[in-house]
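These notes concern the structure reproduced below.
Missing here: one protein chain of the complex. Every other protein chain is in place.
Going in written order, the chains are labelled A, B and C, and every chain counts its residues from 1.
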Amino acid sequence: MAIIVDENTKVVVQGITGSQGSFHAERMLKYGTRIVAGVTPGKGGNTVLGVPVFDTVRQAVEERGANASVIFVPAPFAADAVMEAVDAGIDVVVCITEGIPVHDELKMYKRVRAAGATLIGPNCPGIISVEKTHLGIMPTQIFKPGKVGIVSRSGTLTYQVAYNLSMLGIGQSTVIGIGGDRIVGLSFVDVLKLFEEDDETEAVVLIGEIGGTDEEEAAEFIAGSMSKPVVGYIAGITAPPGKRMGHAGAIIEGGRGTAESKIKALNEAGVEVGRTPMEVAKIVEKVVKKE
Amino acid sequence: MAIIVDENTKVVVQGITGSQGSFHAERMLKYGTRIVAGVTPGKGGNTVLGVPVFDTVRQAVEERGANASVIFVPAPFAADAVMEAVDAGIDVVVCITEGIPVHDELKMYKRVRAAGATLIGPNCPGIISVEKTHLGIMPTQIFKPGKVGIVSRSGTLTYQVAYNLSMLGIGQSTVIGIGGDRIVGLSFVDVLKLFEEDDETEAVVLIGEIGGTDEEEAAEFIAGSMSKPVVGYIAGITAPPGKRMGHAGAIIEGGRGTAESKIKALNEAGVEVGRTPMEVAKIVEKVVKKE
Amino acid sequence: MRLHEYQAKQIFSEHGIPIAKGEVATSVDDVRKIAEKLGGKVVLKSQVLVGGRGKAGGIKLSNSAEEAEELARELFGKVIKGHLVSKIYVEEQLAIDKEMYVGFTLDRSRKGFTLIVSSVGGMDIEEIAAEHPDRIASVTVDPIYGLWDYQIRNVLYAAGMPKEYFKQVTAIIKSLYSILVKYEAELTEINPLVVTKSGEMIAADARLNIDDNALYRHKELEKLRDYTEVNQLERIADEKGLNYVKLDGNIGVIANGAGMSMATMDLIYLEGGKPANFLDIGGGASSEVVKEAISTILMDENVKVIFMNIFGGITRCDEVANGLVKAFSDMEVSTPIVLRLAGTNEEEGRQIIQKFVKKSGIGIYVVETMEEGAKKAVELAR
Partner (left out) sequence: MRLHEYQAKQIFSEHGIPIAKGEVATSVDDVRKIAEKLGGKVVLKSQVLVGGRGKAGGIKLSNSAEEAEELARELFGKVIKGHLVSKIYVEEQLAIDKEMYVGFTLDRSRKGFTLIVSSVGGMDIEEIAAEHPDRIASVTVDPIYGLWDYQIRNVLYAAGMPKEYFKQVTAIIKSLYSILVKYEAELTEINPLVVTKSGEMIAADARLNIDDNALYRHKELEKLRDYTEVNQLERIADEKGLNYVKLDGNIGVIANGAGMSMATMDLIYLEGGKPANFLDIGGGASSEVVKEAISTILMDENVKVIFMNIFGGITRCDEVANGLVKAFSDMEVSTPIVLRLAGTNEEEGRQIIQKFVKKSGIGIYVVETMEEGAKKAVELAR
């Protein structure tokens, strides 16, 4: 078992003929991901990397049985791509695209939820169920199979922590980047629930950052409903209030959503929070060995 | 048991201070309907017919526990009233109002369905569970308790058929006017399902009219999933094609939705269709006696 | 409310949909002038609110201003499928390379607006569906989420639309949807959507039906209503707010509720009679409305008897009775009335009528059932 996706997941890559799409599709194929189709409107009938390309997701579902999608289309067309995937009956949509307007993101979110599908991202590195499948843009070589789940708002920090864990000999079950935008498909709580129920996961690393209250809500859930140990990391302790730190997720507004408030909430929920990615890995090591 | 509403249903009347609202609220109260609140924005704090009036449905729900609503507000404000009711947590919304723009009706429909609530109407006479409760504008004196359910797209025809049934000594369980507009909250199929599961209903009268394909879909459901006998009536056999017959429900477009196609579909599903309301009542008499 | 082609085209054009050059004319003289301006090679299109006007002879091609004048003389005053031609839209002729179809229509069963596209056109959409099922495709737009590009792509691929037209036809479909939402239309279509020999895509016809219930929010459209088209009686009824359709029988029908009105007509037919009209006074009608209903029907000279069939719910029988009394008090009425009153305040209504009949002695036949009423009305009409 793995959460959300596994070796049986049949993937369609939307935007497979673009430079990012083809580069990462090739990497995913190498990792063993079952990419059954690509979609680029107007390019239907071609083949890329041995994968048949269709004009529409509907065709990819009907003719190739795709049930998950990874989206590499540019921001102005990304919301449409998500809507198309959901409408075609895709269960899991991973949207890599960065820079999608927030009004579009809200519509995407609502549509996906109404359809009962799962949206990972946007502005995310995707999901990897280690040695089973990879839907996204992660540097797969850093992961090692094991029993630690990782959920993160930041792409690169995820890699960093996974890398440190692997160096310590601690493998991962599923690693999910939920995305750095203000409106994303999955919350920490959504993913923690899945890890809690997953037989292959024994501990979870939660990587948050300043802005929003998702970490605070996660702390509440952990305190009330998590039996598995959770280790935290929060980026942005030193970020000056009010300054915009890269993607929209990282704004401190009105004192809420500060690193302090998040770390405090997590600590109160019994979550140890590391000050550096390396420290996080060492705490996990301690926690996992204790088990 | 009765379907959708019963003697425990707690009703709020939206638009209770209007002339239609107060007239029919009084009639409902006399029938025994548990009207626990009225709502008219700006009139909160008053009392009408001994019923406390609130400014918002939310207040009526919080302070009086209302779980159903009957709406008498004018067409330009009716969609807003439905949205308000659903948002306040009302389970059953009966919208009497006629003349609501169809673009509004679509939004109402979608919102109610997303919330898992039940919308009866708009442009309907409401619902009566005989001798239990009445949410609407029906002439209650014509109904008699019994085991025949009635579902109808037309208000007055419903009364006519119920009247004829009562004259023959055949009582009714629940009578629902689903409304004559093109977009209404409940379809024939929705109601037939409920009657099929209702212990107090032994037979059903379905009163349709030209336009749309709701009767054809009902026929399909009856053939496949109904064990109880259904008797039909279709108005508009002689309506000239293309002419607009009153409310929007009654247009014949492109040959679909004609009285002939509906009667044929019902007959093929084993439903006997009466040519006059009286004939319908007589068929029901025959069917019920046979049981 | 259905708009005329020339009215719809103006709205289409304002929303970026290309149309041919043209102007509307109300006189032969106008037609000649416009045709001259457009260089003589024009189409004369009768502005009648009915489908199939082309086959019925309502559309004519002309090669010169003189010919246009002559054709206009024939067309004005002509009756096309029951509609009088009083306006002609004069348009430049297009060199047509290809005809297609695009349109949105309210979908009752799917609860949204269905976009229909066909890569063939120039005939009724029903014909296209029957003859070229592989060249027609549709998708229902959820009004909550609106129209998305992928839906258009899905339909265009499925309808076999040539790729070189995707961009233009997508833009047109998006404009059509904006118009649909902005004006609260229930139907809008372009049939045919034409590709000219020079590669332009042009709406060669334009249809836009607005939801009557929404007209109060679109006062600018209400002004476009064309009453010259409508039967005089229907126009009067409309101004009075009555739901009236003129038919060709001799039994005036007044009922409350469309279903009841239709059932009443059906009954009259079953008894061997013919209704003179459909008239639904709606729910909760006042005595004033009832009076207006009666006076409207009496304007129809064919009417020999009126059958009023009322089953009161939101309508109160006493109001109906009062309306009847008012009508008879204000007008001199010799037409007999068959009256059936049941439901809300039935007793009060009957008493009002009995009192009035006693006092005035006029011909109101009160019946117990609608079947009896229909029988009586048919009998009186003979």
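Just so it is clear, a contact is a pair of C-beta atoms (placed from the backbone, for glycine too) under 8 Å apart; a residue touches a chain by one contact, two chains touch by 3 or more.
Only a predicted model underlies this, so the values are computations on that prediction, with no experimental measurement involved.
Participant: In the full assembly, spell out which visible chains the left-out chain is touching.
Facilitator: Missing chain, whole complex, touching shown chains: A, B, C.
Participant: Determine which one of A:V39, A:I142 or A:V191 touches the chain that has been left out.
Facilitator: Among A:V39, A:I142 or A:V191, only A:I142 touches the chain that is not shown.
Participant: Out of A:E84, A:D190 or A:E209, which is the one that touches the chain we can't see?
Facilitator: Looking across A:E84, A:D190 or A:E209, the contact with the absent chain belongs to A:E209.
Participant: Looking beyond the chains shown, say which of B:D6, B:E26, B:D87 or B:E217 touches the absent one.
Facilitator: B:D87
Participant: Which is it among A:R64, A:K107, A:K228 or A:K262 that touches the chain not included here?
Facilitator: A:K107
Participant: Could you please point out the chain A residues that touch the chain left off the display?
Facilitator: These residues touch the chain not displayed: 20, 24, 75-76, 96, 98-104, 106-107, 109-110, 125, 137-139, 142, 152-157, 159-160, 163, 180, 182-183, 207, 209-210, 212-214, 217, 233, 235-240, 243-250, 254-255, 275-278.
Participant: Against the chain that's been left off, what residues of chain B make contact? List them.
Facilitator: Touch set of chain B with respect to the missing chain: 41-42, 44, 55-58, 77, 80-81, 83-84, 87, 107, 110-111.
Participant: Can you list where chain C touches the absent chain?
Facilitator: The missing chain touches chain C at positions 144-145.
Here is the rule we use: only the chains that are shown with their structure count from here on.
Participant: By the document's touch definition, which label belongs to this structure's chain graph: line, ring, star, complete, or other?
Facilitator: Drawn as a graph, the chains make an open path, so a line.
Participant: Taking each chain's centre as the mean of its C-alpha atoms, which one lies nearest the mean of all protein C-alpha atoms here?
Facilitator: Here the chain at the core of the arrangement is B.
Participant: Could you pull out the chain whose C-alpha mean position is farthest off from that of chain A?
Facilitator: It is C whose centre lies farthest from that of chain A.
Participant: Among all residues of chain C, which ones touch two or more of the remaining chains?
Facilitator: If we look for residues of chain C contacting two or more partner chains, we find none.
Participant: Could you pull out the residues of chain A that touch at least 2 other chains?
Facilitator: Where chain A is concerned, no single residue meets two or more other chains.
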